[in-house]
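Before we start, here is the structure in question, set down as structure tokens.
A protein chain is absent from this complex, but the other protein chains hold their places.
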Amino acid sequence: MEENLLLEDWQKNWVLRPSIPRGLVWTFAILVGFGVVAFLASLIWDPIRSWQIYLINFLFWSGLAQGGVVFAAIYHVVGAKWGPTVKRLAEGMAAFLPVSFVLFLPLYFGVRMFFSHVREINPNRGAWFDPRFIFVRGALGLGLMTVLSVFFVYYSLRPEVGFAQERKLRQDSWLFRWMTEGWKGVEAETQHGEVRMGFLAAGVLLAYPMIYTFMAFDLIMALDPFWYSSLFGGYFFISTFYSGLAGVAVITVLIRWNFGSSVITTAQLQDLGKLLLGFNLTYVAMVWAQYIVIWYGNLPEETHFIILRVWEMPWAPLSWGVLVTSVLIPFLVFLSQRAKQVPWIILLVGILILAGLWLERYVLVVPSLWKRGGAPFGWIEVGITLGFLGGAGLSFVFFLQNFPVVPFIRPLFLPVSEQGKKVVENPSGA
Amino acid sequence: MAESNSGLVGSFPHLDSLLHAIENLKKTGYRELQALSPIPHHAIDAALEKPTSPVRVFTLIGCLLGSITGFVLTIATSLHYPLITGGKPIVSIPPFLIIVFELTILFGGLLTLGGMLWNARLPRVHIVPAYNPRFSEDRFGLWVPCDEKEFDEVTRLLESAGAEQVTPATR
Amino acid sequence: MELKRRDFLKLLGVGGATAAISGCTPDAPEKLIPYLIPAEETVPGQATWYATVCRECPAGCGMLVKTMEGRAIKVEGNPLHPVNQGKLCARGQASVQGLYNPDRITQPVKRGTDGSLQSISWKDAEAVLATQISKFKGNGNRIAFVTPLLTGSQDRLVEMWLKAVGGGPRLRYEAVSYESLREANRLAFGAAEIPYYDIERARLIFSFGADFLETWLSPVEFARQFASMRTYRDARIARFAYIGPRLSLTAANSDEWVAVQPGTEVFLALSMIQVILAEDLATGLPQTETQDLHGCVADFTPESMGEKCGISADKIRVLARAFARARPSLAIADGKSSNGTDTCIAINLLNYVVGNVGSTVRFGSNGAAGRVSSYEDFLKLIDEIERGEIAVLLLAGVNPLFSLPDAKRFQDALKKVSLIASFSSFPDETAAVSHLVLPDHTFLESWGDYEPREGVRCLQQPAMMPLYNTKSLGDVLLSVASQVGLQKTLPWENFYSYLRDEWQKIYREQKAQEDFETFWARALQKGGVFQPPPSRAVRLDTKAIKRRYEPPVFAGREDDFTLIPHPSANFYDGRMANRPWLQELPDALTQIVWDSWVDINPRDAERLGINEADLLVLQSPSGRIHVPAHVTGGVRAGTVAVAVGQGHTAFGRYAVGRGANPMPLLQGAPEKISGGLVWVGTRVTVTRSGEKFPLATTLGSDRPNERRIVQTITLGALQQQSEAKPKPELLPMYPEHLHPKHRWGMVIDLNACIGCGACVAACSSENNIAIVGKDEVGKGREMSWIRIERFDEGKTDRPDQHFIPMLCQHCDNAPCEPVCPVYATYHNPEGLNVQVYNRCVGTRYCSNNCPYKVRRFNWFTAKWPEPLNLQLNPDVTVREMGVMEKCSFCVQRIRAGELAAKEADRQVRDGEVVPACAQTCPTSAIVFGDLDDRESEVAKLAKDPRGYHVLEELNTKPAVTYLKKIKPGPVEG
Partner (left out) sequence: MSQLTYSQVDHDILSAMKSPGRRYYLLLLADVLVLAWGIYAWRYQIVHGLGVSGLTHPVMWAIYITNFVFWVGIAHSGTLISAILYLFRVRWRAGIYRTAEAVTVFALFTAGLFPIIHLGRPWFFYWLLPYPQVGGLWVNFRSPLVWDVFAVMTYMIISMLFFFTGLVPDMAVVRNRTSGWRHKIYAFMAQGWQGSDRQWRHYKAAYLFLAALATPLVISVHSVVSWDFAQTIVPGWHSTIFAPYFVAGAIHSGLAMVITLLIPLRKVFRLDAYLTQGHLEYLAKLIILTGLIVGYSYMVETYIAWYSNNIPEWQHFTYQITGEYAVPFWIMILFNSLVPLLFFLKPIRTSTPWLFGIAILINIGMWMERFVIIVTSLAHEYDPNSWGLYFPTWVDISITAGSFAWFFFWLLLFAKFLPVVSIVEVKEELPPPVVTKEGVT
């Protein structure tokens, strides 16, 4: 339908921006503050707790944001056409990535704490487990990932921003001027951007699995220096992508309430539902592929990790909780065609999935580090988590306030190839 | 179904003229029209206002049957002749789940096919006279059940819509 | 010694043994017997046991023969027998394959004028012999008689008979003989005999080339004693050093292998004596004698001797001090080099100065091996033959044409003999040139007796009626005697009655209360009459010591390789080469099967550009052989070693054309002093033939590859830990399962295991293990359920070899079980990992998932050439092509034991169920029993601090616990 947008609609489209209640912004800000306080306080109070929950949230929120961008990249690579707005919202999640990179830096001290004991336990791999080494390779990976993602999004926005500048569609700002250095006219820019995006998307899609694999190996698997599972990396990046999709779904529904169904159609919601169902199955396949092999092999060096989490208190209920919330319920709900078309159902399920995956990170990390009884959960955990939520919220709000949510340039200035038409999207990249 | 046995078949070279014909006939009050086409097209279904196919129900039932069979088969046989292998429990659910999964798919698939044959009334030995081989090639057919006195009107409606030929046929 | 129940059961069977000759046992075992009225002791499916004595080598081990439906199917050691105490070596186990050998001579044969063989009746055969005998009767020693080492009644009969027919000379010929040892004893102590060596009591043993765990004198007995000597008691363990150029299996079991120059053992011994006397470490010697002796050995300083022998002077000192301080110690020697007698004298002196003579070396028992005629005597016989003095030559169970160095000469000489009569049971080289073959029974079918040493009189009784139309030597002699009119001197109608008369004498000297019949029956039951070896004090003849100790001399070029031929552990002197089990039993040190090879040191190999399995030519002044190379640090550089036993030109399908016989390489001159054959006295040129000769071996890699399959523990570490450390309890992935009745398990003490392979042979015999032949073994398709794995942790030129018997571990969490799609293998309630042959479809998945690789697959249908099939154990299924098989812990024996217990309405007793491997293990390294029964020996041993499971980290929970091998380290002064 974007094809037959008329020129005068652009203005409307551009102006059309979600009305974000001031309250929301303030709430996010307060949450951030709360988080920072909780974190600093707990560093003195009980550092291991603060660091492990910090790690959990770092993994969760970075993964969420990155997953969104990866979704956009796939959408671009396969030349999908079904939901430009959905894609734009996914791109928006990149706003958190620079923040998350900054948030990784303090984690150095956490890593030092986590791996202080490894050298003794596992001398053969001591050098590999050296906190500095882990931190450096982590930082490099994340840095690369962030740069690629941000530039991918940048080239998607640049033509529109520039166009807006050209037409004086919004008041000028340093950000926009900086973004449109050396503007060459909208058509050229669009063509040019398309090419750049192609490369960057490919870059993102190649880098993401590798970098997130090693994030999983270094920041989760290595916390238990005796356990290993070759699928763990793959499992983790599928899991983060799944969370990214859920995030996109949630945001899409919220925006839809804001804009109405003309911008985000029911068909698009349904497609999102299908994708969620598909990756729900992919995710559970990853969990299962690891579980059945370890269950059958019955080798202590593998089983101890599973047994501790699946049959030992207090972790067992949490692990099963992950399965129920992020796998079982969404599956049953999305079996129905209609459920995929009801916004609030998608919203709820999306949130449920996200909660489940947050819990999953918790269950993966804490039992390896937490040697005292019970599952640590209190003001520290809540505080820091809310802090991250606030951070993520703010960065996304920042995106909404500055950039067009409904892309309108590309359909007009990009000649669509015969084949391009034929390719209905194929987001899984299968 | 209480359909009258006589009727007319219009043969259309174009899809849209078929659709017009359906519209007109419906307006005039003819029901139980039947389109015959070389390809499926959602526009035809839309025009004829047919309900969505109930095959999905068959699939669902098949899957449920399959998984139940899977569980019963694996657990019951293992308990019936309990042999310990590799220290694994007699009822080892994880391996059994794989059998369950496969049977779910198998039964689901079989009943889906069954559902299609049942609903589409296939296989059938006698092809209705209304059928014209070109309906599988490049012509769209429309069968209108009506008795002789309605023939003229129907013929007019069909031809006005663009039928290249109208032939009487019985079911 | 107290009788264990199962032994007693066996002996019960023996009661009816007398019936054996009264003809109650079915005479043709392969014929089906209608069991309407069962013959006296042949109850269908019920085993009957007969006690007899093993005659496969001169050691004279007591034997129990298990017969079913009238045929012998398995042999086991006689637990009441003082020599082997219930144990048997691999060769003993294989004796049934002699009995059922498909290439036996089934009836008398005569060589026609055209050289062809015709089978004739016994009547005619004996007539032929009789006529010849009567022809040359009495006119001056024209009739020569060569037997193997015989003792007791048999020996006396031969003597009488030969005297009666006015014949002579008479030889007791053994290829493996001990002239130098006997002579040295005569010279040093005036006792021309083989003494009794009490290895068990020794705290330190030096073996100067005596392979007492393989072939030397009485290996089974020595192995048992060795193991008990090596047991870890009150935080100490006796040491053992092996001195000699070749790393034999015996040497591989030593703490230290001192690889001296061949033939220089004497100087090492002398310099040790010198050190002992110089440092005044001698014991129980009058001062005068000490000085006197010191005088004779004064020049043999470690320094001078050191480089003669090729070892350091300090080493000699260390050894000497250790030997003197360990009380009692023991030195034994083989003396097979040109100065063999000198060597043995030196060893005698060595034992003497530290007071071992009379304690660990005891004279008076007069071991049978000492009665063997010397090699020189045989050469004399050949001379006589060449001079045409011998008209009739009787050869009973000897094969000089194979085992003589200069067999060629003997063979040519034989042309001068008008009648060569062989009593051989097999078509061996000697039988092949005889004019007349009067096939003897195998010892399992015939009566006789044997006296391995004084006081040990073993009865040899038939376990079954003869398989073929054969006749025992004694019977033939007696009937011939009567035919030549010697009824007066030899009045007995058959050997059996003669034997009984002979035993009347023994009965009388026993002065037993019971009447003769009871005495006879008890003797049959127990396998003979046994008394402790008599001991006689001896004095050292110092004159004999004051002598010139010769250096070894070698025939052949100076810079050539010294050849070290040695009797093989599998084939002894070659007489066992026709037993498929022994051919397929991997050599303990190389895992090579069905072949012979030459051991060559890596450094020499590199120098000559020789690789493994290159076909080499060994050329000596007197002969040449082709034999493939096996590159190993197991021989000293500059020496090559070849085992005797292979390379038969006749001897049946399993022996002919396999490997090479090194004897023709020996220059064959007798040793000057003792007249024994000089084994190590020839140098050979080694050249590459250019061909490859692939050797079949069961060995993948003998490098441990950090898998820690064999685990060792140093003495120090062992002294530290008093009891087993509790293992950290792992969280189980599955619910535990229990074993309500029994949990059968096994403990294998690696410190006791010497790697001899008796268990493997016993398993083959008990479980109908198929023989697959060289090519299939080469492909890795051997079928043995238990194998001896060898891991070599030393440097390539200084091997440090460890042995571990590997068999199905009967895991609690067996990885092989769950993967089988058809439940062909599962874990039974008694803890056995059972294999159901009838269920098996042969996916071979189980074998893939077995970390111990102990499962064997039937690639083809197994074949047992007639009549080997008669040996098959009826209690064990013969497996079909395409099914998997593996160790069952001898489940048939377990069931039998449980059944017996059930009938007696009691629990199965510990030690009542014993698998074949554990039963025969000469060192009792394998212990089997019920792990559930806390009191059982196996349960106790399983808790030993040395205990470990192979590949523990895989969490398979095996039922087999291994006890770590103790490494006390080299001998310290």
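To keep things simple, chains are lettered A, B and C as they appear, and every chain counts its residues starting from 1.
Assume a residue touches a chain if its C-beta (ideal position, glycine included) is under 8 Å from a C-beta of that chain, and two chains touch if they have at least 3 such contacts.
Computed from a predicted structure; not experimentally measured.
Partners of the chain left out, restricted to shown chains and counted across the full complex, are A, B, C.
Interface note for the absent chain: among C:Gly166, C:Pro621, C:Gly882 or C:Gly947, the touching residue is C:Gly882.
Of the listed residues C:Pro102, C:Gly842, C:Pro945 or C:Pro970, the one in contact with the hidden chain in the full complex is C:Gly842. Take subunit C: the residues that touch the chain left off the picture are 699-707, 709, 776, 779-782, 787, 789-791, 806, 815, 818-823, 839-845, 847-849, 851-853, 856-861, 880-884, 951, 954.
Of the residues in subunit B, those that touch the hidden partner chain are 13-17, 19, 34-41, 43-45, 48, 50, 52-53, 55-56, 59, 73-74, 77-78, 80-81, 83, 85-86, 88, 92, 95-96, 98-99, 101-103, 105-106, 108-110, 112-113, 115-117, 119-128, 131, 133, 135-138, 162. On the side of subunit A, the interface with the absent chain consists of residues 122, 124-125, 128, 206, 209-210, 213, 217, 228-234, 281, 285-286, 289-290, 292-294, 296-297, 299, 301, 419, 422-426, 428-430, using the contact rule stated above.
By definition in this document, only the chains that are shown with their structure count from here on.
Here the two chains linked by the largest count of contacting C-beta pairs are B-C. We define each chain's centre as the mean of its Cα atoms; on that basis subunit B and subunit C are separated by 84 Å.
Subunit A and subunit C have centres, each the mean of its CA atoms, that are 75 Å apart. Counting partner chains per residue, subunit C has residues 734, 813, 818 touching two or more of them. For subunit B, the set of residues that touch two or more other chains comprises 86-87.
Interface residues of subunit B, counted against subunit A in their complex, comprise 86-87, 94-95, 98.
Within the complex formed with subunit B, the residues of subunit C that make contact are 734-735, 737, 812-820, 823, 825-827, 957. Subunit B makes touch with subunit C in their complex at residues 83-89, 92.
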